[in-house]
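I'd like to ask you about the structure that follows.
Heads up, one of the protein chains got dropped from this complex, but the rest are sitting where they should.
The letters A and B name the chains in turn, as written, and every chain counts its residues from 1.
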Amino acid sequence: MDTIFYTYQEFYTHTKAIAYLLMVAALIGIACFWKFLSGKDDADQDRTL
Amino acid sequence: MSATTSRGSQTWFTPFNVITSAIIIVGLVITFLRFTKGLGAVTHLSHDNPWGLWISFDLLVGVALAAGGYVTSAAVYLFGLRKYHSAVRPAVLTGFLGYALVVFALHYDVGRPWRLPYPFIMQQGTTSLLFEVAACVALYLTVLFLEFVPAALEWLGLKRVRDLITRLTLALTILGVVLSTLHQSSLGALFLIAPSKLHPLWYSPYLPVYFFVSSIIAGLSMVIFESTLSHHYFADKMDQTHLDEKEGVTLGFGKAASLVLAGYFFIKLMGVAGGDNWRLLGTSYGLWFLVEMIGFIALPAFLYAVGVRNKDLPLIKWTALWTIIGIVLNRLTVGLIAFNWQLPPSRRYFPHWMEIAISIFIVTVGIVVFKFIVTRMPIFYEHPEYKDAH
Partner (left out) sequence: MSISRRKFLGWVGAAGVGTVVARSAHASGNKHFEGYPGSFGVLHDMTRCVGCRSCEAACNHVNSLPAPEQPFTDLSVLMQERRTTEKSFTVVNKYSVASRQTPLFRKIQCNHCLEPACASACFVKAFQKTSTGAVIYDPSVCVGCRYCMIACPFEIPAYEYNEALSPRVMKCTLCYPRISQGQLPGCVEACPMEALTFGKREDLIETARERIRQFPGRYVDHIYGETEMGGTSWLYLSGVPFSQVGMREDLGVTPAPELTFGALSVVPIVAGLWPVLLTGIYAISKRKEIIFQQELEAVKKAAQSRSKEEI
């Protein structure tokens, strides 16, 4: 980023905004990844149980 | 009480109905004043004391006491404590109503309530802890709504939608715990910006951790306390599973609360050590701090332990009530008593009677809605068509 920040306040506003977006991505991403990770297990379990 | 009210018009004048109606009428009158004359007409808020009872009680206490929802659903769905399953629905319902009331109460407190969505739709003040609290409370209210809605759908007989939503249970529970961790702790972190205003015995960099840990204690104690009350008033609505599991819930949650209280005691002590505030313990604020530490943290931890060891259910129930009082006092202390402690008495805050009346009004609305729901929807019993389905 080329933006020049003169105060902590501005800098944190900027970095925290990105952090909030990443948080949303993490929550959705981890949920999907867990589905992928345990997708085959679940299918197996359904057969065994 | 529930039995008499549902029986027809000649018994409408029960003490419960008369008192609640009176409170609601007074509440509506003050509401009118609030929105026509401004905050100044109904509160003792000042430039020095911008946050009063409505923030300390309705927001801080309200959110802490509504923690039962996430604590119970985490215990049952994540930690696999299936035997407490019957406690989930009442806890989720009270959690949902609690948060709905918190948001409702905020409409009285903020200057321009119709702008409450502004932090999300206009400009994001991302450095503010209040932004974080607002975002989490808004999302968590949605999560609690989705967790509660299957009960309503069973009542309405909408099977398809209900099945769709119950499939989300795991994701909702995890999201609920994440959001609760965040906003419960952030409510404490709100005060981190004001080290010069909050008394050093309560101001600590660990403030968010204290608020989070004490919310677990509040959640566990509230579930015990509510189940006692509900059992008293709504026993006719409860099915056998609920009644059978109730004792287990009380013992298990009592044990958990005791353990968490013990941990809470020590981390509070570490906060005093961290700020090197030992000598402040000798002041009048120090005395109040010790009352909280010994009377409302150490004592209930011990009483819970005795109650659990001896399977003494009444003792556990009374301890739950005592613990809840302790959490309420803690939140009021941080928000009101220890806040602005350095100001001269003439510039301190004491609530206006109308502020107290509105807080009572809001709690009353909550009780009326709770009663409406549990007397109609499958909360204390499993809907016959959905047995074992969840």
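The criterion applied here is as follows: a residue touches a chain if its C-beta (ideal position, glycine included) is under 8 Å from a C-beta of that chain, and two chains touch if they have at least 3 such contacts.
Computed from a predicted model, the values in this text were never measured in an experiment.
Quick one: which shown chains sit in contact with the chain that's not drawn?
Answer for the hidden chain's contacts among shown chains: A, B.
From the listed residues B:129, B:213, B:257 or B:301, report the one that touches the chain absent from this view.
Selected residue, touching the omitted chain: B:129.
Per the definition of touch given earlier, which of B:74, B:272, B:293 or B:316 contacts the omitted chain?
B:74
What residues on chain B make contact with the chain left out of this view?
So the residues of chain B touching the unseen chain are 35-41, 43, 45-48, 50-51, 74, 77-80, 82, 109-112, 115-116, 118-119, 122-125, 127-132, 134, 170, 174-175, 177-178, 181-182, 185-186, 189-197, 205, 208.
Hey, which chain A residues sit against the chain that's not shown?
Contacting residues on chain A, toward the hidden partner: 1, 4-13, 16, 19-20, 22-23, 26-27, 30-31, 34, 38, 45, 49.
The rule is simple: only the chains that are shown with their structure count from here on.
Using Cα averages as centroids, what's the distance between chain A and chain B in whole Å?
Each chain's C-alpha centroid was found; their separation is 29 Å.
Under the definition above, what is the set of chain A residues touching chain B in their complex?
Listed in rising order, the residues are 9, 12-13, 16-17, 19-20, 27, 31.
Which residues of chain B touch chain A in the complex?
Answer in residue numbers: 124-127, 135, 171, 175, 178.
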